[in-house]
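There's a structure below that I have some questions on.
Shown here: the complex without one of its protein chains, the others still in place.
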Amino acid sequence: MEQFEPKLVAFVCNWCTYAGADLTGTSRIKYATNVRIIRFPCTGRIDFMLISKAFANGADGVIVSGCHPNDCHYTSGNFHARRRWMSYNAMLTFMGMDPERIIFSWVSAAEGAKWADIVNQSVDKIRKIGPFTEYQKLVQSGIEEENFNG
Amino acid sequence: MDNLRKKAKELLESKSVDLVIGYENGTNGKARAVFIKDPEKTGKLIYDERCKQNLAVYLNKHEVKHYGRIAIVAPLMVMRSILVLISECQVKQENITVLGIGNDGSFLDFQSMEVVEKYISKIPLGNPEPDQVIIDKLNAMTMEERREFWQNELERCFKCYACRAACPMCYCLRCTVECNQPQWISAPAHPLGNLEWHQLRTMHLTGRCVSCGDCGRACPLNIPIHLLTMQQAEEAFHMFGVRAGTSMKADSALSTYKPDDKENFIL
Partner (left out) sequence: MIPEKKIIDRVALDKLYESLKAAGNKMFAPVFRNEQTNFEYNPAATEISYSHIQTTQSVKNTVFPKIENLFRFESSQKSVELVQIDFTKVPRVIVWNAHPCDAAAFSALDSVFNWDYVDEIYNARREKLVVIGMSCIRADENCFCTSVDLGPGAVKGSDILLTPLANGKFIAEILTDLGKSIADENASLFTASNGENKEEVLAKVEKQFSHEKVTENLKNGFENSFWHEFSLRCIGCGACAYVCPICTCFDIQDESKAGKGRRLRCWDSCGFGMFTLHTSGHNPREVQSQRWRQRLMHKFSYQPDRNEFIGCVGCGRCSRACPVDMNILEQLVELEKLEIAAK
């Protein structure tokens, strides 16, 4: 059987992780190509709805990453983001949706190697968990069966 | 009750307030909200165990706000909601007079909002026991069981938004579900749209929910969505040590932070 190649979306902040990912490239470190990186001004801007949109549009996993605590370009964006992620994690768990498909990390502009590791580990992890079929089922379910006009 | 009526009457007679919001006998044995402008009508006011609606929801309504200074019959949940609304600059402290109701149903005459804060600081806060029992039960289930539970519940939602309309903290004139450029939340009431809507509501109330339970009571389909926000209220307290509606300061869980907030999942 062919190996499952998961699709991952990474939401990263402009100042640390994005620059870190750039360094991964300029340092010629090879890493998995399953990730589409989307750049944001700050982790404080990464709303949980972006994560649900990614899943609704077919992502199997999501990486969210930004500056280490105390290193935020805007001083406190990542502190706010951290509380939001903690709450989001708690909510997903209570709703019975294992947050294992979402990987949170801090990657600075100097951590090109860490970024490569995070991506590789995340891809491996999601590959093991498999495609997010439950969510895709949910996305497609609803109208046709109920209204008898499939 | 007599004290409550007397105080309401005094306030209206002396023109210290323009409107009193309280509870009256409704139809078919129900209690409901009443809006009194005439001091002679304060005899309508009641308070008993049927008076569950969180009246703070009216404070932010256009037509009610229009009256100006308002006295409001406020059991604990209403007091806490008022504090949240003040902290979020939705109502002005000087426009609100709290006609407090103690946990035993007695009338509490509060001279100022600071006294309300002090009163709340002395009471143990948390979710109503019957709701917490269900939450604990859900937490004891496996992930899979919980997923099934919520899927079955949320699937039924037809998006009447009574849960949103009933909550004093859901006051946005344009809710995110109604923003369509871009469309954040899938609007139709299909399984995905319902899941996204309830995640949104839960996240936007995390750290702001005062556990009054009105969202769940309002749902015409008996979907226990209040458990979602109540669970988050407990989580926010455990993780960040703050409870919503305890002070007039803007210090709710998600609008503040501590540099040493502890988590165990960020790599």
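We call the chains A and B, going by the order they appear; numbering starts again at 1 in every chain.
As a working rule, contacts are C-beta pairs under 8 Å (C-beta built on N, C-alpha and C of every residue); 3 or more make two chains touch, one makes a residue touch a chain.
All values reported here derive from a predicted model rather than from experimental measurement.
Although it is left out of the displayed model, the omitted chain contacts the following shown chains in the full complex: A, B.
Contact with the chain that does not appear here is found for just one residue of B:P130, B:P220 or B:P259, B:P220. One of B:M1, B:I123 or B:C160 touches the chain omitted from the figure, and that residue is B:C160. For the chain left out of this panel, the touching residue among B:S81, B:T97 or B:S186 is B:S186.
Summarising the interface, chain B meets the missing chain with residues 26-28, 30-35, 53, 57-58, 61-64, 156, 158-162, 164-166, 173-174, 178, 186-190, 214, 217-218, 220-223. Residues 57, 142-144, 146-149 are the ones on chain A that touch the missing chain.
Here, only the chains that are shown with their structure count from here on.
Residue ranges on chain B touching chain A, taken from their complex, read 138-139, 141, 143-151, 176, 184-186, 188, 190-192, 195-196, 199-200, 202-203, 206-207, 228, 231-232, 235-236, 239-240, 253-255, 257-259, 261, 263, 265-267.
The residues of chain A lying in touch with chain B in their complex are 48-49, 52-53, 56, 69-70, 76, 79-80, 82-91, 93-99, 103-106, 118, 121, 138-139, 141-143.
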